[in-house]
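I have a structure here, written as structure tokens, and I will follow up with some questions on it.
Removed: one protein chain of the complex. Kept in place: all other protein chains.
Note that the chains are named A, B and C in the order they appear, and that numbering of residues resets to 1 at the start of each chain.
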Amino acid sequence: MSTSVGEWRQHYLNAGYSVRSWLLTTDHKRIAILYLASITLFFLLGGVLAGLLRLELLTPHGDLVQAETYNKLFTLHGITMIFFFLIPSIPAVLGNFLVPMMIGARDLAFPRLNLASWYVYVLGGSFTIVAAVTGGVDTGWTFYTPYSSTYANTNVILTALGVFITGFSSILTGLNFIVTIHKMRAPGLTWSRLPLFIWAHYATSLIMVLGTPVLAVTILLVALERGLGIGIFDPVLGGDPVLFQHLFWFYSHPAVYIMILPSMGVVSELIACFSRKRIFGYNVVAFSSLMIAALGFLVWGHHMFVSSQSMYAGMIFSLLSFLVAIPSAIKVFNWTATLYKGSIAYQTPMLYAFGFIGLFTIGGLTGLFLATLAVDVHVHDTYFVVAHFHYIMVGGAIMGYLGGLHFWWPKMTGRMYPEGWARVAAAILFVGFNLTFFPQFILGFLGMPRRYHVYPPEWQILNVLSSAGASILGVGYLLPVIYLLWSLRYGAIAGPNPWGATGLEWQTPSPPPTDNFEKTPVVTEEAYAYSLPEASRG
Amino acid sequence: MAEHPSTLAHQFDDVEQQHEASNLGMWVFLITEIMFFGGVFTLFTVYVSAYPEAFAQGSGHLDLALGTVNTAVLLGSSFTMAMAVRSAQTGRRNGQVVYLLLTMFLGLVFLGIKAVEYLHKFEQHLVPGPNFSFASPLAKNVQLFFSFYFAMTGLHALHMIVGVGILAVLLVQAWRGRYTADYCTPVEVSGLYWHFVDIVWIFLFPFLYLVARHAT
Amino acid sequence: MTHNIVPSRIYLRVFVALLLLTAITVGASFYDLGGGRLHYLNAIVAMTIAVSKATLVVLYFMHVRYSSRLTWVFVGAGVFWLMILIVLTLSDVFTRHWIPVFPPWGSTGPR
Partner (left out) sequence: MWDRFRLFPEQASTLAGKVDSLFLLLVLISAFFAGLIFLLVAVFAIKYRRRSDTERPRPIHGSTGLEIFWTVIPLGITLTVFGWGATLYFTMSRPPATSMEVFVVGKQWMWKFQHPTGQREINELHVPLNRPVKLTMTSEDVIHSFFVPAFRMKFDVVPGRYTTTWFQATKTGDFHLFCSQYCGTSHALMGGRVVVMEQGDYERWLSGAVSEESLAAAGEKLFGRLGCSSCHQRVGTGRGPSLVGLFGNRVKLTTGETVGADETYIRESILNPQAKIVAGYPPIMPTFKGLISEEGLIQIIAYIKSLRIEEKAKAEP
């Protein structure tokens, strides 16, 4: 099965070099690479915008950019990071690459839909980019009515269409994963033997499929209201702008779980591999993914405690929000318990997993503040919220994404990344992240509202700290971009299984052949059978 | 792999797996459609209970006769679609062609009637926007009703147009005799889509045409 | 490959039933089924009929009656999730005016 270095072997990367062979590919692995390239571009764009925002906030006066510009900057930062980076990040890149390989399939169930999803993504992205360069948009990524539908005079329709279109790429990915996981598992791969990465992606896909259409129709109605004058959320006609918030958050709260669940799946794989142990409480961790997906749909109203939503609904949503904290807590406890009596190695992916646990724990616990009715009244729409969701999305989702990217990089490219540099980058990211976002918790508690480019001078020190952290964070993100590209040419050649990991994806050469496996694997044991001696043979 | 029939895509092991996957795929897609239309239905439910009077007045200006005829036409097209799927499953080419043609025809009749209704609304200044006018103290809320009317029936009509396009492709392939008892997944799956669009109308019809009609 | 071929007459019967239900729902809309406190009775009748029609289409035309458990689960999940959206949204809208903005009705009030 394994091939010695230097001998030519056909694999998915050398199956064709023409542009056409990439742009018309239906190979899930190549589509994953296409997604990787495009989301990285959007991530860099979003990152530059974030840098500008933090630069502006160095001083309390609003001296770098005008109010209009600042509003456009944070709107575009939110839209690119959420819709064009975080939501596709792990599912469309790592998921696309790994879901078929982990279940022993040759491809996803619908390879052409998969390619279509990338084109749809690019189309949606183009709309948004065009909207940005032809005047920008200043509604915030939340598009609250009636500001977005009536009062804003920026490119709302174009951006809304961009988000609407991109939603379909997410739907297609989710649909493909659900069908693939149901129907295309290798012989012997029962549900209770699936890697937790697959469970996490299954749960994520359910959210994508059930939630995204509601956002799509809502954002479409906003565009229609603006463009054609139908007025479903227009208070002038008796419409209720708060209803927009209901429908918006019906998707956009679960969307947080679209971002974090795949990351949790990655972390489960990393912790199992680098402590050489089965995940403690496998069943509970798998089930908790589904619980998060399901309960995640019942809590959206906690974004609306001060929106003039009924007090009684507020209480229901608060209670349900606390319940969704439980499965997340269970996951963290189980990961920690997995480390107990393990054989723990400190390679870069594991450092990211540690980082994930720490930052996600803080992010999750501060989520309790926001679920608590009376406390949320004070910290809602302040920097406390900003800090909280960055801890979840940047500290959680992106840490998991980077950990996974390093872990499977040898599988995807056949090359090892430089370990020393990678550890340095992980450490820089951890420090930079906390310095950027921890002060924002305090700022929020002090009462600094979000989306402000001018603020009272007594808050400058904390803002300066945050901006300083952001510059460290920027370095931390640039490093992997540089050394990963470098490794494509100069990295050490990776064997099929450099980590001694279990899982079907490691039983095929790196990079894998176009059909993934020479012959369909048969699974005879549960996931993470690290105690079996053959597991470490690379 | 022993043999790979030409209708079997490379990622599948056998025809059965491919058939099940396609069917499940379409059902998952239909769930997204449920949620898509469900969002608007949710809004409608809220507003119709907030402004029953205005929505009844708006509803009274819809053409119940045309709406009822259209309902029957669409139900009929669902019936012929079911028959087309059955012809494919039993491998009858002529049956497929005839029933697909009938389905397309009924679909186009539905769209035609819808277009006539739209035209009437346009002439009566019932299209939301600057030209909207309605002689009632509740005109604003009535405009809200017509916003829903056009958004909902418009989205539905868009789905119908897509459906007719799919039917046209199926028709060509059926004509060429591509669908047999062994391979008719595309017909079955498209049938699911067509029936779903029918179901959306089954709910739109009472929501828009019948709501609180007695009150006017 | 095995198909569950449904006899044509079942399709025909379902079609006729759908037409009948349409006629009933149109007819019922002309009658005020209960004024005053029961003003929502007409809506309930219309919705019940619509749900029955949709169920017929799903079970027979869409073959769910003859399909695997998995299909049932997915159809159920779709409807259930829609209910979540509707019920939780209405839980806000319908309870907004429950809380009196001044306590208790008809007593002293603001001075």
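We adopt the following convention: contacts are C-beta pairs under 8 Å (C-beta built on N, C-alpha and C of every residue); 3 or more make two chains touch, one makes a residue touch a chain.
Computed from a prediction, not measured in an experiment: that's the story for all the values here.
*Asks:* Counting the whole assembly, list the visible chains that the omitted chain makes contact with.
*Replies:* Hidden chain contacts in the full assembly come out as A, B, C.
*Asks:* Using the touch definition from the top, which of A:Ala15, A:Ala116 or A:Ala337 touches the missing chain?
*Replies:* Answer from the full complex: A:Ala337 touches the omitted chain.
*Asks:* Which residue, B:Phe12, B:Phe36, B:Tyr51 or B:Phe150, contacts the hidden chain when the whole complex is considered?
*Replies:* B:Tyr51
*Asks:* Check each of A:Gly16, A:Pro449 or A:Pro513 against the chain that is not shown and name the one that touches it.
*Replies:* A:Pro449
*Asks:* Pick out the residues on chain B that sit against the missing chain.
*Replies:* Spelled out for chain B, the touching residues are 51, 53-54, 137-138, 140-141.
*Asks:* Could you pull out which residues of chain A are in touch with the chain that's been left out?
*Replies:* Per the touch rule, chain A residues meeting the hidden chain are 62, 67-68, 70-71, 138-140, 142, 144, 146-147, 150-152, 235-236, 238-242, 275-278, 280-284, 305-308, 311, 314-315, 318-319, 322-323, 325-326, 329-330, 332-334, 336-346, 354, 357-358, 361-362, 365-366, 368-369, 371-378, 380-382, 442, 445-447, 449-458, 460-461, 528-531, 533, 536.
*Asks:* Considering the whole complex, not just the chains shown, which residues of chain C touch the missing one?
*Replies:* Missing-chain contacts on chain C: residues 36-37, 39, 97, 99-103, 105-106, 108-111.
Everything below uses one rule, namely that only the chains that are shown with their structure count from here on.
*Asks:* Drawing the touching chains as a network, do you get a line, a ring, a star, a complete graph or other?
*Replies:* The chain contacts form a complete graph, every chain touching every other.
*Asks:* Among the chains, which one keeps its Cα centre farthest from the Cα centre of chain B?
*Replies:* A
*Asks:* For chain A and chain B, let me know how many angstrom lie between their CA-based centres, rounded off.
*Replies:* Their C-alpha centroids are separated by 35 Å.
*Asks:* Residues of chain A that contact two or more other chains, please.
*Replies:* Within chain A, residues 182, 210, 214, 240, 243, 246-247, 250 contact more than one other chain.
*Asks:* Residues of chain B touching 2+ other chains?
*Replies:* 20, 24, 28, 31, 34-35, 38-39, 42, 46, 50
*Asks:* Show me the residue ranges of chain B that touch chain A in the complex, using the header's touch definition.
*Replies:* Residues in contact with chain A: 9-13, 17, 20-21, 24-25, 28-29, 31-40, 42-43, 46-47, 50-51, 54, 128-130, 140-141, 143-144, 146-148, 150-151, 155.
*Asks:* Of all residues in chain C, which touch chain A in the complex?
*Replies:* It is residues 70, 77-78, 81, 84-85, 88-89, 91-96, 98-99 of chain C that touch chain A.
*Asks:* Please output the residues of chain A touching chain C within their complex, sorted ascending.
*Replies:* 182, 210, 214, 240, 242-243, 246-247, 250, 297-298, 300-301, 304, 308-313, 316-317
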